[in-house]
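One structure, pasted below without further comment.
Here the complex is missing a single protein chain, while all its other protein chains stay put.
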Amino acid sequence: MLKDKTRRLGRRDFLRYSAAGAGALMAPGLVRPAKAETAALTMHTWSAAVDTVQSHLSAFTKETGIPVNYGNSPWAQYREGMVAKFVGGAPLDAMWVSDSWLPEWAEAGWIAPVDEFDSLMKYNAEAEDFCTDSMTYGGRQYGLTYYTDYMAFFYDEAKLKEAGFDAPPETWDELVEQSLVMKEKGIADYPMMLAMAQESWLIEFISTLVYSHGGRLVDDNGMAVMQDPKEGAVEALSWVVDAVNKHEIVSPACVETGELAGLKSFAAGNHAFAMVAKYRLRMLNDPEQSQIAGNVKQAMMPQGPNGSHATVGWMRFHGMSAQAAQDKARAENAAKLIEWFGGKADGAYTFQKLLFLDIGAGFGVKPLFEDPEIRAAYDSYGDVDMIQAQQALARKKDTVTPWFGEWNDTNGSAWQSAILGNVDPAGAVKKSADLWNELKDSY
Amino acid sequence: MLFLAPVMAVLGAVAVFPIAYSLYISFFSIKLTRPNRTPFVGLKNYTDLLGDEAFWGAVWRTVSFSLVSVTAIAFIALLVSLLLNQEFRGRRILSTILLVPWAIPYVANALMWKWIYDSSYGALNGLLYQLDFIDKYMVWLGDQDKTLFLIANAFVWKEVPLATILLLVSLKSIPSDLYAAARVDGATVWQRFVHVTLPAMKPGFMLVMIYETMMAIRHFDLFFILTEGGPGSASHVLSWHIYVETFRNLSFGSGAAMSYLLAIATFALSYLFIRTLGRKI
Partner (left out) sequence: MPITPPVDTIDYRRRQKIGRIVQRLVIVVSAIVLAAYILAPVSWLVSSAFQTETEIVSIPPHWIPEEPTLRNFEAIFTAGNDEPVTYETRSGADPAAGDFIPSTAENLLPSMANSLIVSILVVILNLLVGVPAAYAIAKIRFWGRNASVYFILITRVIPDIALVVPFFLVIRKLGMLDTLGSLVITYLAITVPFTVFILIQYFEGLPDELDKAARVDGCSRLQALIKVFLPLSLPSLVAVVLFTFLTSWNEFLLALMFTQTSASQTLPILLASFTSDFTVSFSFLNAAGVLAVVPPVIVAIVFERYIVSGLTAGAVKG
């Protein structure tokens, strides 16, 4: 009774208890409170949009009477933390999953397909095919969309005008030309911001560069094609190497610059061009956070000589744990929770809409594009048509396989080595391709 | 032994199982994405490692990181502890300031240094530029020849306080009449330092060497937050290698094998320090 009360009253009470003295220290938190009457669900996410999630959870509990234990941990360590939780058998019902981890988590038997729940599958009709595809592995669908976004190309209109150009670059070569003029005129030391640090974003930057050069890393049969000079990867990496070392339009510090640091540097006005997630547009045009607010515009991703304006898209989804799926009642409740977030809550796509309005994250359901509130929000800092046009060219990462996690670190370090000049681009890409094929063979 | 019972109970209950468990799984080929195939492979995980270039690369980076940082920590801590052992005004304030780096959680410490080292708006570049030491902003963590040393600097900065405290504690154990006796014998400052102070600091040094070596060769947080092993593989040290192998590659067996090799090396070094610097044990 007492313990139950403690749990509901929440964290702030810890302060009071701890002030109350050593005896009280022992009471809350040190041991797990006894189980509540209604079996609570456990949902774990990375620490993003925490307040938005909490507000939506409160509404869920009010509506269904099902309490939810909500936990979150930092994004950078989320996957590893979840691995420990799965292996250690921590109680878990629903969680956020990145498209990159789907094959791995499904093969390991940690998450379960949800396609037997018609209540969830009915939303596919209105969902972006890209999202449904990305949640499908081995013919089974594993969840509903949390958010989806893609890599966008942004430019600082003021700097472009100052350099004497009317339009942003169409191609990567044109970007080099414009950048060189900007360097000449002293507008920016490193006009292009590229974040190539080892982190989870790196594969998305790499894939975008390769796609826009008309290439692929891996073909439809899962064989590595990146080492083939006609497949864009070598060309893309060579472009980066030259941009850093020959033209000096990208900072040599790019190998230590993560997405976030790069974004802040762009927002500080150090660069004219940047490649970052589309949802960052809102922050870039917010005067509280950006010194170039109002000048940031989106353009189509520049293309390589044999390429297109293609870019990479990604999505994260609400998945169900395998342990929840084994228990029918629990699975039913977990499905309700997933629907509440990924589908409609009270007849509307409340969560995806909130998420977009609160932080600008892209939604995975088409009807929301027609929502007047959403159009108004987009119009205030971006160009809806441009956003949609680029989104149509977003393709998922072709490297998502059960061995993706194992290959990814080595691939990232191979690209970095080429930028540092330790190895030539062809050699770096070949090393990465060799590891890919070796891993593929071992499965 | 009744006095030892509590420690043995705690370690027995919490530490023994994990250690045995890790040893056990290091003899299996465990890949979590293939839950149904986990054959017993005996020592294969270990022998594979010995022929693995990436593993040895990580070993050498760990060795140089540890060598640089432990030497620096021991040396700076020696000077600081001698300083704080003097009577002077402001000593109390200084010794409180000394504890600040220790009090910053590693995560915050790493974020702070990342922020200082940043090559486009970091404080390090700003400071050096304003003082005219450099005429254009430099690349810091992104320069593969500097990365390991910059991380070592952040590590040393954080670890010096603890090492200093350990040395100070052993300085406090020197009976003051020992100095008096030495002075009567006409020993110079230097002689007193070499013959009285240094020998008395041996146990403190032993603790510092054991602890800081342990911390340095297993250090993880800074690498995680500052570089994730990059750029290229410039900061891909053994602890990071183990983390990647275990939690990213999901190869629990070979990850555990690496941990055991690291543990054996750590133990050997600690044993060495105990034998050379220890008092009686």
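Should a chain be cited, it is by its letter among A and B, assigned in written order, with residues numbered from 1 in that chain.
The rule is simple: a residue touches a chain if its C-beta (ideal position, glycine included) is under 8 Å from a C-beta of that chain, and two chains touch if they have at least 3 such contacts.
Please read these numbers as outputs of a predicted model, since none were measured by experiment.
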Would you list the chains present here that the left-out chain is in contact with? A, B
I'm checking contacts with the chain that's been left out. Which of A:A163, A:M193, A:V210 or A:A361 qualifies? A:A361
Among the options A:G65, A:G88 or A:G186, the absent chain makes contact with A:G88
Among A:A49, A:A224 or A:V400, which one touches the chain that has been omitted from the display? A:A49
Looking at the full complex, which residue from A:D286, A:D383 or A:D424 touches the chain that isn't shown here? A:D286
Where chain B meets the chain that is not shown, the residues are 1-4, 6-8, 10-11, 14-19, 21-22, 79-80, 83-84, 86, 88, 90-92, 94-108, 111-113, 115-116, 120-123, 126-127, 129-130, 157, 162, 165-166, 168-170, 172-177, 203-204, 206-207, 210-211, 214, 218, 220-221, 225, 239, 242-243, 246-247, 252, 255-256, 259-260, 262-264, 266-267, 270-271, 279-281
When the complex is taken as a whole, what residues of chain A touch the one chain not shown? 7, 9-15, 18, 25, 28-32, 42, 44, 46-52, 54-59, 61, 69-78, 81, 84-85, 87-91, 260, 264-265, 267-268, 270, 279, 283, 286-291, 354, 357-361, 377
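Note that only the chains that are shown with their structure count from here on.
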Starting from the mean Cα coordinates of chain A and chain B, work out the distance between those two points in Å. 34
Residues of chain B touching chain A in the complex: 32-35, 114, 117-121, 137, 139-144, 147, 224-225, 227-233, 236, 243-244, 247-252
Chain B partner, complex, touching residues on chain A are 76-77, 79-80, 83-84, 87, 104, 107-109, 189, 197-199, 251-257, 261, 264-265, 268, 270, 402-403, 405-406, 408-409, 412-413, 416-417, 419-420, 422, 443
